[in-house]
Structures are given as structure tokens and as C-alpha cells.
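Missing here: one protein chain of the complex. Every other protein chain is in place.
So, chain A:
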């Protein structure tokens, strides 16, 4: 079969849709064995006994690992350290905690044997109630981030017009289609090969080396394809360490793939949030004070914080801003960054409050935002490296038909449906880290680029190929970008929208270097400076030339404030009798510098909007505080949006290069695709109905009773 592939198509698209792309769980190693986890059924306490007799005698079972027979992991022998040391404790920190691993010759046999493991506990009182735990937060002296104050604290309280509201969000789970897991193969001489689902092969390598105290070079991590990560695969979880332990112990390759319900308790989540925003403004619409206090949820055994209040510090031009951020330790599993991480949480509160203020002032929320849009970063008092918000507002509002919007809520009715428009802004750090890339330019006309980065879906290889193609004038189908292999030149994990900027800069440097080498070779062999590299290499009898370059993190942070921005416009329809909300139009505008790979960039924005619909309308992990257990831990009851929830999505890019950030002029955009989206929906629901829903997700019951 032949497929049409143009230069903007995803380089691995055909492999992905035809099944050729191989994900971690698909690797078949000789003698592969299968691990299945036994999880705690209490929320807090101590394991008193684990009876594995029946399980061990079940057909095909090789062993049952737990804290009772823990295989030695040298790094775990040291006292202290916060990451949970799996099988090194009899403590139960949360319900659904992995406490034993059954390994058998087939998955089915391991699954069955896991049901035969009998565990007894000494239960202790526990607390999983997030909102109740906030009530006496001061007395509890919660940890968090240092408070931020600019000007006068709580200045909003004395403003001419003020609003003060509370916004809440439930736990969300990443739940990519691909279940989490790992294949570990511990061979002779402490040589370890793993097939992982990870956003960082080097980070996974380091994590395993650290626990087992073996050299990093001994560990080969492969993760060529990742079936979605959204942040959950930024960490090497205890269950992955447990699998490596099992392989070391059994001297056999062991595969672990968790079940869907286990995806809710052992690989992180987006923490619940409780946020209070106070906003003050003059009657003519100038913001005079913002106070943003946020509470996030963390675990008792590990701490997790994120940037919930970040954008409040610089997004709007206010003399007075103060923020506070606290985390509430609960007897639940530890959260981890989820797409748009804390900023998406914070944006929902801030951007709802901004909309509330615009309404209080009887101003168009777009005009109100424009009026308070700062020229320079008001927190750092330095210019933005680039910021085209006003243009983004203009383009997006024209596309969605903002002029049809009425400032008075509930003004547009179409049969049983009320129609409203909402807008919200998203912002995320346009950071650049350090990465190495090796380039091999061959006399057969091809270029191979190598870096130990990952592609969890954004199209890393596609973007890198396009950067190289433009610099070296080589068609993309002659370029291969190799990634997901820890033996390649090092690169950071894929997260925080930094890969294109970080790895792309190294690709840029490699290509510039290769180009100058070719030019030198051409000159030396009396060839024209514009000669094709194939001819130059052949003339010089070189089968290939290669170069490795390391890009550095951006040094201009002192002089410029570097961020990517997004503006989301949505139109919603709200059914007057049933409270059902349908997002009927979406226009997302990305202001993230030069767009390197238009097609995959657009896909990123579409994916972010779909995730945003989930955050706004459907996603909520429900945990029963009486038992500490989730009650909707499956795909039927934890609602990620389906196709029918998603209208056509218009994506607009400002597409102006920002060469301060990197030589491509491109800024990251994976996070901004989602950040702010939920606020736009909530604001549109208010515009449609006059009902302000401050608690996500906006389900029919909340609209009906709002």
C-alpha cells in the first residue's frame, strides 16, 4: 500500500495508523514473564501479614514480591528520601497502593494468582477530604510556595469595584489510551534493558541507576513510541522500579502493564484545587489589585507543587498583586503535572474572575482585557521577548464572530438553547534547556539526526526534520530523526513545552555546523560554494560527515520575559430545560513565535482544546472520602470527551518569529493549547445563561441548579 506523505505530514503517521509503530508493551522478549500488582484495600495503616502461599502454588507463578521478600535495591537501603520506596515499607499511604507483584508465565495466570494473595492490615484513621482540610489551613501551617507581593497586599478590598470568589476543580487523571507499564530485562553483569512508556529516556535511566546503584551506562532505556503521556510519564514510578526488581530477582524479563483502574491511583493525577481570587478595579476598568490564593492537593509521603498562581503575577497590569499557594497533604497518591499543569488550574480561576469583573463593570471582557494588557512584564519589570496578544484578540474575535455576542447574559436564544460567547487567555513559560544532537550527513543524500528525546505525540521527529530540511535544503523524506533511546546524545524529558526549543536549537546548531563543513570541503576541493553536499562528499571520498552539538539554555532570561500565549474563544449552547452544555464553536489562537511544523502544531492546539472541553465539562475523578477509593475508575464513568462533544476547531497562529528565545524563532505550545480553555467555556456559559459556574466540571446538574 502506498501513502501520500507531504513534507508537513507526521513522519510516523503511517506507522502509527498501520500498527507498525511499536509501543513498549508490544516487545516480545524470549522468556518474557508477566507481572500483576496487588494493591491495598485500605487507605492508611500498616500491612500486618501477606499470605502468598496460595498464589505461589497457582499454575505458572514464579514468585510474589512484597516487602516481606524485597529483592535488594541498594539505593533504597539508604535512610530517608521522599519518593515512596516500593516493597521497602509495610506502610500504606493510600488506597490502591501497590503492595505486591505477582509474576507468572502468562498475564492471565498472574492476574488470577494476584486474587489469591491475602493481605491483613492494621487500619488507621485517614483523611482524603480536600475541601474540608482547607478550612483550618492556617492552623495546619501548610507548605507551599513563598508568597508573592507587589505593591500592597489585598489592595482589591479597597477598590471602587471589587469581586471576591472561590473557584474549585476536582482531581483529573491523565488516562492516555496507552496504559502505563514497563518491560524490564536484567541480564548478566548488571546490564539492564527496559522498554518503557516514558517522556524521558535519560530520566528513566537515571532513576533506575539511582535506585539500584549501578552505572547509567549499564541501563538501556527504549521508548520509541509513547501512546500519550500528558505529564504522567515524566516520572519513573515505584511500579516500574518494582518490575526492574522482579527481573533482577527472577533473572528473567518481566512485563508490567497496569489496569485502567490502577491508572487512577499509581501514576499521578492533576490535583484538586481550591482557589480564591479577589479582583479590584476602578469604575472605568483599570485593575488596581489582584489577590490569588490557591490550595492544591498533595500526598503525605511525597510533596507536589505546581505553578497555579504563576500567571496572576504578570498577566495583567496591576500595581498591586499578591499570591499565596499552599498544598494540603492527603492520604491519597501523589499528583504529577498534567498538561498545562498548574497554570491551567490557575487560569480557570483568574480568567473567570476577569470575566466576572468585566461583567460587574458592564464592559466587554475583550475590551477589559485589552485595557489591562501590560506593555512589559509587570512582575519582572523587563520587556517580553515577544507578545502579540492584541493581534491575537483581534484575529480570534473576528473568526468566532465576537460582534454577535451581547454583553447582557442570556440575550441570545435559539429554540430551547441559549447561546453565549467566552474568551480566556493562556500562558506558559517559553523555556529552553540543554540538549545534544548528533547529525550524520551521508553521501547517499540522507541525513540522520539522533537525540535521546521523546515523542509523546506532538510530532517531535516531524518538527526536527523540518528545521533541518529548511537549513540544509534536504527534503524531509531524506531525513531521519532518531529518538526514544537512552544511548543517543542526551536530551531532557519531554515536558513543559520545551522540546522544540531545546532540541530544535541543537538541531539548528548541528545543521549550521554541517553546512559550514560542507562549504569548507567544497572550498578545499575547488568546488562552487553552492555545490550539493552529495557532490562535495563524493569529491572528497567521504561516505559521511558527522557532528554532535549541545545547545545551551537560554541566557537572555535576565533581559526578557519569555512566554507563549494562547487566546481561546468559544461559543456554547446551553439547553434551558436540561442544563446540557455543548461547545459549538472554537477558535484557538496561538502566539508562540514562528510555527515550525504547521500541521502537527495545529494538531497540538486541537488536542489541547479537546482536553480543555474535558476539563471544562466532563472530567472528574470521584473519590469516596469514607473509603478513600475512587468510584468512577474506568473509561465508562470517567468522562473524557468523545467526538460528539467536539465541534470543528479553528486554529490561528500569529506565526511571528521570536529570535530571542531560539534561532528558529519558535516557542513551545503544547501547554498553552489547554491553558485557559476551561475559563473560556465557563465564561461562555455565563454569557449564555447568566449562571456563573465556579466549580468544574460544568455538568448539567450544576447549570440546572445554578
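Convention: contacts are C-beta pairs under 8 Å (C-beta built on N, C-alpha and C of every residue); 3 or more make two chains touch, one makes a residue touch a chain; residues count from 1.
Note that contacts and distances are computed from a predicted model.
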Options "ABC transporter permease", "NADH-quinone oxidoreductase subunit N", "Aspartyl/glutamyl-tRNA(Asn/Gln) amidotransferase subunit C" or "Xanthine dehydrogenase family protein subunit M": UniProt name of the undisplayed chain: "Xanthine dehydrogenase family protein subunit M"
Sole residue of A:299, A:425, A:617 or A:675 that reaches the chain not shown, by the stated touch rule: A:617
Hidden-chain contact residue, picked from the options A:79, A:125, A:188 or A:577: A:577
Touch criterion as defined above, residue of A:112, A:230 or A:481 at the omitted chain: A:112
Interface with the unshown chain - residue positions in chain A: 41, 111-112, 115, 416, 575, 577-580, 582, 617-618, 622, 624, 626-627, 629-632, 634, 636-637, 639, 641-645, 699-701, 704-705
